[in-house]
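Note that one protein chain is taken out, while the other chains of the complex remain in position.
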Amino acid sequence: MSPTTLFVQQLINGLSLGGMYALLALGFTLIYGILELINFAHFSVFLVGSFIGMWTLEAFGLSGQNVIMTGLPLIGVLLAAFVVSMFSCGVLGVVIERYSLRPLRNVTGPMAMITTIGVSYILFNIILLGAGADTKNFPNPLPELRFHILGAVLDVRVLLIWVVSGSLMLGLWFFVQRSRLGKAMRATAQDPDAARMMGVDVDRVILIAFFAGSALAGAAGLIFGLYYNFTSYIIGYTAGLRAFTAAVLGGIGNVPGAMLGGLIIGLIESLGGQYVAVKWTDVIIFSILVLVLVFRPTGLLGTLAPQKS
Amino acid sequence: MASETTSTVTTPASRAAIRSGTLRRYGAQAGMVAVLLVALLFPIVNGNAGDIDAVANALAFAALALGLNIVVGFAGLLDLGYAAFFAIGAYTYGILSSWQLQPAWSSFWQPFAWLDLVQKVTQGDTSVVHFTLSFWIALPLSAAVAAFFGVLFGAPTLRLRGDYLAIVTLGFGEIVPIVVRNWASLTNGAAGLNGVAPPNLFGYNFGVEITPYYYVAVAIVGLLIFVSSRLRDSRIGRAWMALRDDSIAASTAGVDLTRYKLLAFALGASFAGMTGTFYIAKLQTATPDMFMFPVSVMILVMIVLGGLGSVWGVVVGAIFLQLLQSWFLPAMSGWLHSVGNLVGSPWLQQIQLAQSIELIFGIILVVMMLYRRDGLIPATRKQKALSFEQQNAQVGESHGFRMSGIVREEGSAVPALEIKGVTVRFGGLVALKSVDLTVPPGGVLAVIGPNGSGKSTLFNVVTGLTTAESGSIRLFGEEIIGLPPHKIARKGIARTFQNLRLFTNLTVMDNVLIGQHSRLHTGPLGAVLRFPRVRAEEAKARERVIEIIANFGNRLLPRADQNVAALSYANRRRVEISRALATNPRILLLDEPTAGMNPAETLELAQQIKDLHKLGLTIIVIEHKLDVVVRLADTVVVLDHGEKIAEGKPDEVRRNEEVLRAYLGRNAQAGSAGIAA
Partner (left out) sequence: MLTRRAAGKLIAGAAASTTLAGAGFRSALAANKVIKIGITLPLTGADAEGANRIKYGALLAIKQANDSNAVKGYTLVPVILNNATTTAGQYDPAQAATNARKLVADPEVMTAIGPEMSGDGKAMSAIYSEANIATITPASTNPDITNPKYASEYRPAHDHAAVYFRTVATDAYQGPYMANYYSDVLKVKTVYLLDDSGAYGVGLADAFEGQAKAKGMKVLGRDRLNPTEADYTVSLTKIKGLNPDGLYYGGVMGAGAKLVKQAYGILPTAMVKGGGDGLLAPEMLTAVGFPAAEGWYCTIAAPHLTQNPKVQPFVKLYESTYHTQPDDYAVTAYDAGLVITAALASLVNAGKPITRANVREAIQTSKTPTLQGVVSFDQNGDIVNKIISVFQVVKNTDYPLTDIIHQFKYIGTAPTS
């Protein structure tokens, strides 16, 4: 493999990694933008989404070893899986917000964040106890399609990730910037009391943000399974930390920032792995996290909401 | 009641408070003796080595919980990577007391060999160094090494807010085990250290016999409980809790935030470092897998369960959770297995309750945060309610404000405060535009203006909370612009806040005592050892506080040991003013001190401010109530949109056209009737 091809291939790898992180970071950053809360539970919702996606696909008769579908049945099945995953995760997010976070909304300090750690533990342990610790084979209905660019291989799944992430991001962006509800969200993010006085039902807005963010996590979970063809109880952990770093890097609370951040982290992971060593990837990424938080906490693209004092 | 200005004031109410405190102390001491007896006798009563080991492990985690309690409970800094310090302490001892490192022998090592820190080992014709660091030396050494890393990891977090701080500490907590794993030449990597030497006491080698380790654990936990309690009840602990509850107010009251945050990180880390050495000496091996994120989370769960900030609470929480997972749940599982055998249910026979323990911990975190944030054994115990009489006592007559220690500075040529050309910008908004202001020593200046005119910003820039783009601020001739708030407080500027910034989890006494912080000198060592000088200093500070709050009659005195959150709004204002006075200020900045008070209280406070003025204190007041302004001020300054638009005697300013326009809008008719008296 020529050095150019190698470089291009790692670039493509980085982009697909980045797409996954961006997708995960999107929902996370949406919730942070509204509540200024680091929601650890988000990444467990992602995990739940991938399992629900797997069970949905299995319910359609797809399981384990590759079953290739094409055309309408494929699209129908995928759509069903997306709808089920996103909706159930959205509901899960709403339940989490309503019962474990809303009571703590006015409490200062790290209490709410600690609660999300607890919720995250509860969720992934339920999966662990229920489904076991082993890696699960995820149904693979997608066709094997590869393109070649400069000698490097581009799998159709990479396109899938980017198409889906991109559309979700655009959709979210328009929603937040153009719709009334989006405006209400931005208002709530900037000053909940003022928003309330302007007639915004802050509680409802927050619930909707949680629904949307968690639905995005569910979508990310399903895409993860479709892309990697496996899932297990542990997927939320490392992917979560990287997605979190991506969100912070791009500008926490900032939707395009999550995409940009995801891209950069993905590229760092692939190019760092290639030209340094994979065993230092985590150290590199955490160092970036620390540096960004210390020297430029608003991230590359700035934050949606000004920092609480 | 109030006697002459400098002597101690005790009232029947405060004497009763002191007495009940003493009784509680004796009860607590008896309890502690009982616990100590149980701890000492436990291995004798229960000879099972497995059980003793389980309790020794639980004690190690109690020590870790005490350390994290300092960082999270006292200082309010959420550290999610605490296990890193545990690892550092463990590997410090592990590497220096095993065969892991074998550098070639040279004469450089000879002095260390004389000190018994290394040994020369000859194999064939080569000699290598064998590290033989004694366990007893390693205990304080690891504490120091871990403290160093505590400062190193804490330094980047100083300016971060709570959740970001947590994430950075999480990052460091992830990095340390990875480095340990990858740096195999130093740590033997993932395989773990071989042959870490057990402790040796006067020739007795601990080996694998568990009982001596158990007693060392008891000693360590006892020591750390002692140190924690002493720190908590000292100037250091107060400073931490102040910075936890309201770091802005703490800094303007004289607490050096950087220093105390780093101190919390360092001391918290040192507890973990020492415990790491103990843990590894008992185990005689160490692997990087022992120090990952779940360990940090578990210690957090322990202190949340026990009670953030509560010394005994976290000990109980840690021991309970450790024993739950290593003793109770396996025992229950075993019991269920036996039942399963009897009943013939394979599910019961296979059940492992310990598997669900992470689930239980998650539930504990959520439930505690929602329903019992203070933990099982809260740090602040419920105070006795005031008696009926105390609550309904007639407000005592004002005797005029009496306070010692104010230096009369009027007549000095140097102005107390001289502000020249100060401009403050927030992004595109100019909050203060080239403002000039002079306050003579002993004078009273009132700053008025419509909302958003920059009054509070002015205070913020004087006290160092906001940076000025340009200009100069001189305090009795000394340039203070650009200094951090605690240094400015030390130099003699004290302030109150428009929206009240009290330390909501502390008592009235503690709130006001924080004001004395910069005037006291006790450091952590003194706080722990409580030298006579330290005790005297504390007592004197408390006397000073009583002296100040006594001026508010029986509003604050009977409530000295009450949590400020229980006080009425007006009383809380008084506490804040007392705190400002406790800093022995030369200039007092009051930001709307009478806000929320009824006319009678307003009048009373205005009179008290006048008394302070009479004593010689220089005062600057932001006020909306113009009758107060007229009563108090020598000079009035009017700000509008960040600019000074008028200055002069109160009556002059009242009639000033520009001022009227600023308050009432362009179409207002000028006239003395314009502004309500």
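A and B are the chain letters, set down in written order, and residue numbers restart from 1 in every chain.
In this section, a contact is a pair of C-beta atoms (placed from the backbone, for glycine too) under 8 Å apart; a residue touches a chain by one contact, two chains touch by 3 or more.
These figures come from a predicted structure and were not determined experimentally.
Of the options A:W55, A:F87, A:W173 or A:Y228, the residue whose C-beta touches the omitted chain is A:Y228.
Interface note for the absent chain: among B:A39, B:A54 or B:A379, the touching residue is B:A54.
Only one of B:I95, B:I210, B:V534 or B:L567 touches the chain withheld from this view, namely B:I210.
Listed for subunit A, the residues touching the missing chain in the whole complex are 1, 3, 5-6, 9-10, 13-14, 16-17, 20, 64-65, 132-137, 153, 155, 224, 228-230, 234-235, 237-239, 269-270, 273-274, 277-279, 281-282.
Touch with the hidden chain on the side of subunit B covers residues 47-54, 57, 60-61, 181-182, 184, 189-192, 194-195, 207-210, 279, 282-287, 289-290, 292-295, 298, 316, 320, 322-328, 330-332, 334-335, 337-339, 341-342, 352, 354-355, 357-358, 361, 376.
In this section, only the chains that are shown with their structure count from here on.
The distance from the centre of subunit A to the centre of subunit B, with each centre set as the mean of the Cα atoms, comes to 36 Å.
Remark: subunit A residues 36-38, 100, 103-104, 107, 109-115, 117-123, 125-126, 128-129, 241, 244, 248, 279-280, 282-283, 286-287, 289-290, 293-294, 297, 307-309 touch subunit B in the complex.
Residue ranges on subunit B touching subunit A, taken from their complex, read 72, 76, 78, 156-157, 159-164, 166-168, 171-172, 174-175, 178-179, 182, 248, 297, 300, 304, 355-356, 358-359, 361-366, 369-370, 373.
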